[in-house]
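This report concerns only the one structure given below.
One protein chain omitted, others in place.
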Amino acid sequence: MNRRNLLSLLGMSPVLLAGATAEAKTKAKKAVASAGGAKLEVLNPRGMPPPITLIPMAPRLSSLDGKTIFLVSDGFPGADRFLAEVGDWFQKNMPSVHTEYRLKAGGFADDDPKLNAEVKAKGNAVIMAIGH
Amino acid sequence: MGIPAVPMVTIAFKDLAKTNCAKRGMPLQRIAFTPHPVWGKTDEQMYAYLEGNDPVSGKNLMKEVVDNLTRPLTADESKTGVVTPPVGAPTFIDTSDNLQQYFLDNGMTDFMPIILPTQEKVDAMLKGTSHKPDEVVGKMTPARGAFPEWSYTVKQVAVNAVMAGATPDYFPTILAIASTGISALFSSTNSLVSAAVINGPIRDKLQMNYGIGAMGPFNQPNATIGRAWTLISKNLDGGGIAGETYMGSQGSVINYNNLIIPENEKDSPWTPFHVQKGFKATDNVISFFFGFSISQGQGAKGLGMRPVPHFHEAMSANFAPFASLFGAMVVCDPLVANGLGDLGYKTKEQLADWLQKNTTVTVKDVKTMLFSGLPRGPQAANLTDDMVIPKWPKTDAFNFIVCGGQTNPYHQVANMSYRLSVSIDKWV
Amino acid sequence: MGIPSVPVITKAFKNLVVLNAAKRGMPHERITFTPHPVWGKTPDELRAYVNGPDPVSGKPMMKEIVASLTTPLTDDEKKTGMVSVSIGPPTFTDTLDNLQEFYMNNGYTDFMPIIVPTEEKVETMLKATSHHPDEMVGKMAAGAYPPWSYNVRQVAASAVMAGARPEYFPIILAIASSGIASLFSSTNSFAFAMVINGPIRDKLEFNYGIGALGPFAQANATIGRAWTILSKNLGNGGIPGDTYLGSLGNNLNYNNVVIAEDEANSPWPPFHVQRGFKPEENVVSIFRGLGVVPGQVARGSSVNQNPEFDHQLSDLFSTFTGFFGALIIADPLVARRLKEQGYDTKEQLIQWLYKNTTQTVKDYKSRNYAYLFDYPRALQGVEPYATWYKLPDDTVIPHFPRASDFNIVVAGGQTNAYPQAGNLSYGVSVSIDKWM
Partner (left out) sequence: MNRRKLLSLLGMSPVLLTKASAKAESLPKNAEAESDTGSAGGKVTAVNPKGTPPAIKLIPMAPRLDSLDGKTVYLVDTGFHGSDTLLEQIQIWFKENMPDVKTVFRRKAGPYAQDDPALWKEIKEKGNAVIMAVGH
């Protein structure tokens, strides 16, 4: 599925996003009538999703040379070894880049404020491994 | 954080990662995808992933990672503001056949026929509670922390209750379920299942089945209350979309109707579950469990002991493959509970005590179990591989519910943990 | 036999026994009841039963037995002839809402909303097969009862009710033709599974990816459900206390375990090809047993090591009864990992599991099913039970009697390398194409 289809599944049209409007458009079409039987009016069973605040992405670096990249594992099996390989890749291919491996504390969906502070203080970029 | 970041995601989570970034306000997040899985692959195989292409974009993976960290942001990527995702029109009009199809096609059902939620039927459902239709019942998410929470009103719960085939007298129980915010379709790659234990006089008032076939398709309240839980877990929090808000690799049949277990209080020699949790016997209460499925206990060793079956030993044997991440819930036929009473287990607590002491594992085995953990604290330093330790450190891992039609002294065991109990009366 | 006999039955089976005697032609059979249960009671307690009253008639139990064997037969008791059993009129007319309720109250449903089977909808369903509406499809009994029979039209009514689309009908006919009910009368709460193979999986958009066994696709949901509804209506199953006796019941009976095999992502030949069908044939294979459990909990796969699914499965089987087999449902990630470990074929893995899943004779004999099912076979000289019952207690024997007790299918969404396994035995494979 492409991103456009996915977002429209979510009820977010790319147009809507680009316009960043707070107004929800009624996108769902009325079911089309066809032969047979009287028509009924029925209620939408869905709940109320919270509004989404758009977050601008952090500014990019002009180059990674001499920078420190934190390699952050979410704790799924295999992620640690995978990031070790990413570290190896930088050593071989971009040796001026310094990498730091960290395991995020807490469950996979939890924030780790201590790690965030450390990355902010010492790091220039982050690569997170998600999946297993 | 203000520092450029690139998530590297295995391709199995592609849809999940994209929609989730969008829900969190970064619809255009730059994500690099690797082949799946990384678990179980050698270092060489993983390095080959890095030298190969992103299976989604087709670009060289590590070049893409570096590019994502250094290429300047576009105007869209820098956007701020607030978006509310729409959920569609408040009502739909068509023939009943077309509406059945429309609800199914739009992911609002469990893919089986529903009672169409007309205003008239929803109004009738709303008469099953004293609460106002616009009152907010709770908040739900397919996985707390991973997805934003949606909220919902009494009326929105009523629509789903109608669809499931519930009658208005079941509505307070369904509202109590919705009020907990617990989704029956928890998003995890583990295909987890949910159970609800029902206690109090409401069991008989609604004519719930706690006799023969209690957990099977033999009774309207058991079937439709369980089904309503799955429907609200789809419609009230955007859950149950395979690949996006549901990630269980293989899924579970139990997610259709969930495990609904009214306790057989009158035939039990033990204290009812809600009374154990501090409620009065006359209170109507629903208690929630969550974990890895349920299985039948009659295959285990110990149950064929003669002349008297050793139910407790059979239970302990049945816990062998259980993960200590979740607890052990045992559903005992009244014949089992009474048999255990004859063997000296006069209370659920006495049985839990025996099982906690006698259900053991070696340290070595725990190390090969993905969802089991070793004791922490000072004793952790002294653990050796051949040491035998209790599988669960505390007796509160064990819960017992008495239910069944007494045609055979059988029990079922679930690798599930107790979560909480809520009052049904509050929603009457 | 021509010799007077009296069944002595525990009270829990009263309705079952009275109805079953009637179905078998002896509506007035003289039955004596004892209190329930006798299992787990001491000889002294049972002695009190024998000296006490029949809990149904209130008469002294032994006097009643003697009287049943010696009191002359009444005219009714001597009767011969044929009785047919009514199932009611062929159609019902009412509003949709009232019919919805009528079908539920008459035990035609699984207590959830149905599509009311109007003549028009049944006709549409019937167009999806070339078979004549009056053709007999099969016979079904939910246990040791005289089987009911049914034609294509009667199967179509249950298919409509379940919410199936017409293009699913040949699969539902194939299931019905097997005569296997998904609700089985036993005090064990049995579960049933079906494996679907062939191109029809994609044609009907079966889900064999993420959430394959759950409520995520119409074909999986409604075909599974149709099996339970037709088991009630066509096999007269699922009447608690009469044709259903499972003490605790089984949640899997709502929709049954429907497994469409992920043939494209499996490293091994698909299940139907193993059973002698061609890859392009559409086949449904039926399994029965106790249930399905997740495998990721068992020993064999820590975070720090590569998972060893062979060991993990073997560990998981320790609580299975050898009376039923083991159906392994491997996510494609699991199957491919097993292949990398050296299991080039399903057979190689099965041989390893058969040899390495073991138990002691002592543990074996302490299993309830060994006493119930294997011991009487041992008395008949059936192997391996006859030999197992003669071995010393500490002898190590296979957990399952035969390598053929294992079966493997591949399904899942590859979001995680997890297997599930069913304590389920293979029954039969039926051609779906035959019912197109």
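As written, the chains take the letters A, B and C, and residue 1 is the first residue of each chain.
Simple rule for what comes next: a contact is a pair of C-beta atoms (placed from the backbone, for glycine too) under 8 Å apart; a residue touches a chain by one contact, two chains touch by 3 or more.
Please read these numbers as outputs of a predicted model, since none were measured by experiment.
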- prompt: Which of these, C:A128, C:A212 or C:L234, touches the one chain of the complex that we don't see?
  reply: C:L234
Touching residue (missing chain; options B:T84, B:N98, B:T118 or B:S316): B:T118
- line: Across the whole complex, the chain not displayed is touched by chain C residues 1-10, 12-13, 15, 17-19, 22-30, 34, 36-41, 43, 46-47, 49-51, 62, 65-66, 68-73, 76-99, 102-103, 106, 108, 116-119, 122, 140, 144, 146-151, 153-154, 157-158, 161, 187, 229, 233-236, 242, 368, 371-373, 375-377, 379-380
Message: Using the document's contact rule, name the residues of chain B that touch the chain not shown here.
response: 96, 116, 118, 120-121, 304, 306-307, 309, 408
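Note that in this section only the chains that are shown with their structure count from here on.
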- request: Select the chain at the greatest separation from chain C, using centres from the mean of Cα atoms.
  value: A
Query: Which whole number of Å gives the spacing of the CA centres of chain B and chain C?
result: 25
- request: Can you check how far apart chain A and chain C are, centre to centre, with Cα atoms defining each centre and the answer in Å?
  value: 44
Task: Return the residues of chain A touching two or more other chains; collapse runs of consecutive numbers into ranges.
output: 77, 132
Task: Please list all residues of chain C that touch 2 or more other chains.
output: 303, 416
Field: Parts of chain C lying in touch with chain B, wherever the complex brings them together
entry: 12-13, 36-37, 39-43, 96, 100, 104, 110-115, 162-163, 183, 187-189, 207, 209-218, 220-222, 224-225, 228, 238, 240-241, 244-258, 290-294, 296-303, 305-308, 311, 315-316, 318-321, 323-324, 329, 331, 333, 337, 359, 363-372, 411-418, 420, 423
Task: Using the touch rule from the top, collect the residues of chain B that touch chain A in their complex.
output: 1-13, 15, 17-19, 22-30, 34, 36-41, 43, 46-47, 49-51, 62, 65-66, 68-73, 76-99, 101-103, 106, 108, 116-119, 122, 140, 143-146, 148-152, 155-156, 159-160, 163, 189, 231, 235-238, 241, 244, 370
- request: Would you tell me which residues of chain A are touching chain B in their complex?
  value: 1, 3, 6-7, 9-12, 14, 16-18, 20-28, 30-34, 36-64, 69, 76-79, 81-82, 84-86, 88-89, 93-94, 107-110, 116, 119-120, 123-132
